[in-house]
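Excluded from the complex is one protein chain; the other protein chains are retained at their positions.
First chain written, first letter: the chains are A, B and C, and each begins at residue 1.
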Amino acid sequence: MSYTSDEMMAVAAARALSGRQRVFVGIGLPSTAANLARRTHAPDLVLVYESGTLGSKPDRLPASIGDGILAETADAVISVPEVFNYWLQPGRIDIGFLGAAQLDRFGNINTTVVGDYTAPKVRLPGAGGAPEIAASCREVYVVVRQSRRSFVERVDFVTSFGHGTGRGDRERLGLRGAGPTLVITDLGVFRPDAGTAELVLTDLHEGVSLDDVRAATGWDLKVAPDLGRTRPPTADELAALRALKEASK
Amino acid sequence: MSYTSDEMMAVAAARALSGRQRVFVGIGLPSTAANLARRTHAPDLVLVYESGTLGSKPDRLPASIGDGILAETADAVISVPEVFNYWLQPGRIDIGFLGAAQLDRFGNINTTVVGDYTAPKVRLPGAGGAPEIAASCREVYVVVRQSRRSFVERVDFVTSFGHGTGRGDRERLGLRGAGPTLVITDLGVFRPDAGTAELVLTDLHEGVSLDDVRAATGWDLKVAPDLGRTRPPTADELAALRALKEASK
Amino acid sequence: MAEIATLADAVGELVGDGDVVALEGFTHLIPTAAGHEIIRQGRRDLTLVRMTPDIVYDQLIGAGCARKLVFSWGGNPGVGSLHRFRDAVENGWPRALEIEEHSHAGMANRYVAGASGLPFAVLRGYVGTDLASVTESIKPITCPFTGEVLTAVPALNPDVTVVHAQRADRRGNVQLWGLLGVQKEAVLAARRSLVTVEEIVDELTPVPGAVVLPSWAVTVVAEVPGGAHPSYAQGYSERDNAYYAAWDAISRDRDEFGAWVGRLTREGSARVTGKGGER
Partner (left out) sequence: MAEIATLADAVGELVGDGDVVALEGFTHLIPTAAGHEIIRQGRRDLTLVRMTPDIVYDQLIGAGCARKLVFSWGGNPGVGSLHRFRDAVENGWPRALEIEEHSHAGMANRYVAGASGLPFAVLRGYVGTDLASVTESIKPITCPFTGEVLTAVPALNPDVTVVHAQRADRRGNVQLWGLLGVQKEAVLAARRSLVTVEEIVDELTPVPGAVVLPSWAVTVVAEVPGGAHPSYAQGYSERDNAYYAAWDAISRDRDEFGAWVGRLTREGSARVTGKGGER
């Protein structure tokens, strides 16, 4: 069964979630992956959206962070201040699932500007809930389409703090969560090095070469000694993903 | 029609409320008076209870601050943190209607201890919502049975701040509300002096003598030059009060 | 996911000697049955926390379970004093009771800070009162933008919070409605939590004004019909005002109270005898 690299990315990201994990879901790629996981191998995932829903169970992909289906299928609907103060901030959420416009070598995320903040080349939407999601969830997974534009040596603006300039920065700042522990792209999977916290390629998606990844990485990429291969999407995974997307049209 | 001094007190206190005032209602005497006002001349009063009800419209006297009838008849039911933070603290309430175990010459209220705090003669229930009600409402009305035990030169413990040691203390402390502007007892009505903020007798209830009041006041009482007389309860007022009480049995 | 257990097992699992325990409920939905189980199991040296300690706290204090009370209003609502509480504070009987005293606004905000994972909360409170001089956990704090001085109070994070609710489903999601008090905040602020419920149902149908606590925010759920008596559960029971009145006489007298505790611990009966007969 043929599939696109975006489909591979969504499936790989979905597989990273399991069991009864509480997932704070960003819109777009993270939402697609989290919903796919819930519809396939992880039906008990608890999806939390910043619009104020705990335990949403949509049967199609929400068109936006505030799609009515998120409220209608939730265990509880709460105010936006409450979702941040009572549920995110105290560390009740296992996984913060985020996208990025730029992601750097140490997992810092930029969704604010390309170029200089006061005279930007491209003004991006901004932070949204991400800075505190990245700070307070036990772990952060990032899902992003990879290119030299998005995978950069150093982000132009730190919207959400990853590992700063290396291992130990989070602890020094008093951040409670572990930060980005997993990055999934359309080419492969990256994890922070245990010693340095630099993102290291740990898995290549089927059909992708190491050169492909290097060409799409804006820094001198390190590769794990035991580099793995992502299993291609199964027919069931693809069918579920396509059904979710179809239902959203 | 004969009536008790408690009934006179309730009627006099009820008459102090009018129109669409928002009243933060303490339980006991204040609640009786506020509900009587709503059932007689002030049907549009907005009653706020610290248990989290806005606009309660009970048809009997609530047995406690958390009587179910307060929730069932309210315009909105909210959490206790919300009632204090969103509704009381910003100054949205016109009148704080409080009781007292001790009240002093400058309208300070004690509901904490008689005697020394660390070795009390009588341990009273404590502050409840009163300190912030007394601080944040635009005005405070106190309703209390008067005796040398309750009307004291200086309270043993300042649970809720009135006028401190005299006019200007509230402003110095940055308190926003005007503090106690009216005290209603079973003997008469008191208001703080415009200059000194000392409580001055401004009205005597029907059938009460000045000597009666002096005998029940723990300080050298000042009397307004134009001392008034409270109108006795009307038949309608008494009927409404007794019906409210009857319905609560 | 909340575990579903019996009340006795739940209290045995969650409440230990020396714990900081909050049984919350603002007149409505007071978890009295759980308090009685704590007495039965003979817990000691508890720090009891509650905005409005009423009869069940009088009972816990009189039975000698508590070494400290953190509170803002302690009385028998609509009746008068808590005599066991007063006996402990005024005479140290059955043991001395340390107190940490706040206002409602302060206590509510302390739970909010606890639920929010913050070490403190800010309010306009206590200004000019003697509470600030007798209670160490009240401090000034300066606004970094305006320079205005406000009041800070520390977060409350009980070891265990116990609340009563109308319903839970079989997965342990909890639903409560009517006067909600500070229960959600007290549960979220606690390290462990027990929710007693009127009934466990297959599905939580929506109810106007209802709040849902997801199963994963609760440690244990126990089905205890009438578990709030003599308080009430809106939609299930009425407040037993005569019980509150009858408690006054029992609690005034150490022997009468002792007999009541004896009946509770030996026979499991929390009944009181008042003008309206046994309740």
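Please note the rule applied: contacts are C-beta pairs under 8 Å (C-beta built on N, C-alpha and C of every residue); 3 or more make two chains touch, one makes a residue touch a chain.
Note that this is a predicted model, so its numbers are computed, not measured.
Trainee: Using the touch definition given at the top, which of the shown chains does the missing chain touch?
Mentor: Contacts of the omitted chain with visible chains: A, B, C.
Trainee: Touching the left-out chain: which of B:Ser64, B:Gln89, B:Thr112 or B:Ser150?
Mentor: Hidden-chain contact among the options goes to B:Gln89.
Trainee: Kindly state which of the options B:Gly28, B:Gly55, B:Pro120 or B:Gly166 is in contact with the chain not pictured.
Mentor: Among B:Gly28, B:Gly55, B:Pro120 or B:Gly166, only B:Gly55 touches the chain that is not shown.
Trainee: Using the touch definition up top, pick the residue from C:Ala8, C:Cys143 or C:Ala259 that touches the left-out chain.
Mentor: C:Cys143
Trainee: If the hidden chain were put back, which of A:Pro58, A:Gly164, A:Pro180 or A:Gly218 would touch it?
Mentor: Checking each option in A:Pro58, A:Gly164, A:Pro180 or A:Gly218, the one touching the absent chain turns out to be A:Gly164.
Trainee: Using the touch definition from the top, which of A:Gly19, A:Pro43, A:Gly126 or A:Gly168 touches the missing chain?
Mentor: Hidden-chain contact among the options goes to A:Gly126.
Trainee: Please identify, in ascending order, the residues of chain B that touch the omitted chain?
Mentor: 20, 22, 46, 54-55, 75-76, 85-86, 89-92, 136
Trainee: Using the document's contact rule, name the residues of chain C that touch the chain not shown here.
Mentor: 117-124, 137, 139-141, 143-146, 148, 150, 152, 154, 206-210
Trainee: List the residues of chain A that touch the chain left out of this view.
Mentor: Residues in contact with the chain left out: 27, 50-53, 63-68, 70-72, 77-81, 84-85, 88-89, 112, 117, 120-132, 135-136, 157-161, 164, 169-170, 173-176.
Please note the rule applied: only the chains that are shown with their structure count from here on.
Trainee: In terms of CA centroid distance, which chain is the most far removed from chain C?
Mentor: Relative to chain C, the chain whose C-alpha centre sits farthest away is A.
Trainee: Please work out the Cα centroid separation of chain B and chain C, and write it as a whole number of Å.
Mentor: 28
Trainee: Averaged over CA atoms, how far is the centre of chain A from the centre of chain B? Could you give it in whole Å?
Mentor: One centre to the other, that is 57 Å.
Trainee: What whole-Å value do you get for the distance between chain A and chain C if each is reduced to the mean of its CA atoms?
Mentor: From the centre of chain A to the centre of chain C is 41 Å.
Trainee: Mark out which residues of chain B touch at least two other chains, giving numbers and ranges.
Mentor: Residues of chain B touching two or more partner chains: there are none.
Trainee: What are the residue numbers in chain C that touch two or more other chains?
Mentor: 184-185
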